[in-house]
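Here's a slice of the assembly, chains where they normally sit.
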Amino acid sequence: MPNNHVPESAHIGRHVVIEDDVVLGERVELGHFCVLLKGTVLGDDVKVGSHTVLGIQPRGSAFMRQTGQAADGLRVGDRTRIGSHATIYSGSRIGDDAFVGDHASIREAVSIGNGTVVGRGAMIELNTSIGDRCTIQTLAYVTGDTVLEDGVFIGPCASMSNDKYMGAKPFELIGPRLLRGAKIGSNATLLPGVVIGQGAIVGAGSVVTRNTETAELVTGVPAKPRHYVD
Amino acid sequence: MPNNHVPESAHIGRHVVIEDDVVLGERVELGHFCVLLKGTVLGDDVKVGSHTVLGIQPRGSAFMRQTGQAADGLRVGDRTRIGSHATIYSGSRIGDDAFVGDHASIREAVSIGNGTVVGRGAMIELNTSIGDRCTIQTLAYVTGDTVLEDGVFIGPCASMSNDKYMGAKPFELIGPRLLRGAKIGSNATLLPGVVIGQGAIVGAGSVVTRNTETAELVTGVPAKPRHYVD
């Protein structure tokens, strides 16, 4: 492995596969059966669980959307922790002090800020930008072409989509846009292109079909504004 | 491995386990740590990511439903691509040019047609038939005893069930039936046995309790017919 950098301080589990052009920071820990594919770069003190695969090259079927360009490696910042059985694609960037849970999956062309938590089994699609100190809880789904500003909270099992016509018509894919500090309740659904205002709150199980105002609370199917009742 | 067929043109990752009675087509690619269990047959140009397990023999607890017969291998058609960390059972068939995403799981006695996409983390239960050119998006759940005709679209996190009494009474399990070109919005819920008409559309987050007509649009909880508003 001539093109790798694996420092003496790294703690590597058993049966780990490290491909070419991989660079590990100081004191990195890798669990058993991890796979670090070509071009993966991990910062100092990154910890990774067992069976996690980092730096996957995008490939789909002829029927699926392609980013169309070779992804140029995966970069993970200092002190970030990644669980077991996670899959993260090449061409994405994860900040410092972040957390990616077990079974989570992050596609290519995604940026994730510092201190952000991606829960277990959460799935992040391609071409999405996620800010600092966000929380994306267990089994939540963040669709492609989506923006989450800093401090956004996505409850468990919350869902969203970016394709208004479900493939039936040509349509520019537009994911939701969640402004700073927006909070999405568990199992809520956001339709393509909706904007969730700064500090707005979407109740659990709601279906958001229109934009919400700053600091607005919306609940129901379809979601409508409510007064706060603590 | 005397009973295997692994052609010279295959590209096999590191630490791959190939059990007996496995047959690989030409130019198959297998990622690191893949497991191909007894009786798995892959067509030409199939590509599989890392850590995927193919050909699992069904087994449950004494409290769970059994298919009751030994499953006779898994067959995957030409040019189909399977991601990382997928699990697919013995006794199922996947067509040509299909795609199975990372972390997806497909049980026994399932047939999947040509060109169909099963998204990341999607789960397909036993005894289900899925046609050609369907799209089952990320984290969607297709229950057992279900029929999806050709061209059906299932949005992300959509759910369905096949047991009206949730185990409380004996009941013949009946999954939904989705006719040609039906489209199910993200995080929608289909009750046991409902029929979604040809080309019908179920809005995101809706709960479908009754059959829908051909080309009908239904939304809400419970879902009711709406006029199309583009």
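A and B label the chains in the order they appear, each numbered from 1.
Please note the rule applied: a contact is a pair of C-beta atoms (placed from the backbone, for glycine too) under 8 Å apart; a residue touches a chain by one contact, two chains touch by 3 or more.
Note that this is a predicted model, so its numbers are computed, not measured.
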Assuming all chains share one sequence, and 2 are in place here, what does the full complex add up to?
3
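Just so it is clear, only the chains that are shown with their structure count from here on.
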Computed distance of Cα centres, chain B from chain A, in Å
24
Tell me, which parts of chain B touch chain A in their complex?
13-15, 31-33, 47, 49-51, 80-81, 83-85, 97-99, 102-103, 115, 117, 120-121, 133, 135, 137-139, 153, 155-157, 183, 185-187, 201, 203-206, 220-221
Sites on chain A touched by chain B in the complex
15, 17, 33, 35, 51, 53, 56, 59-64, 85, 87, 103, 105, 121, 123, 125, 139, 141, 143, 157, 159-161, 166-168, 187, 189, 191, 207, 221-222
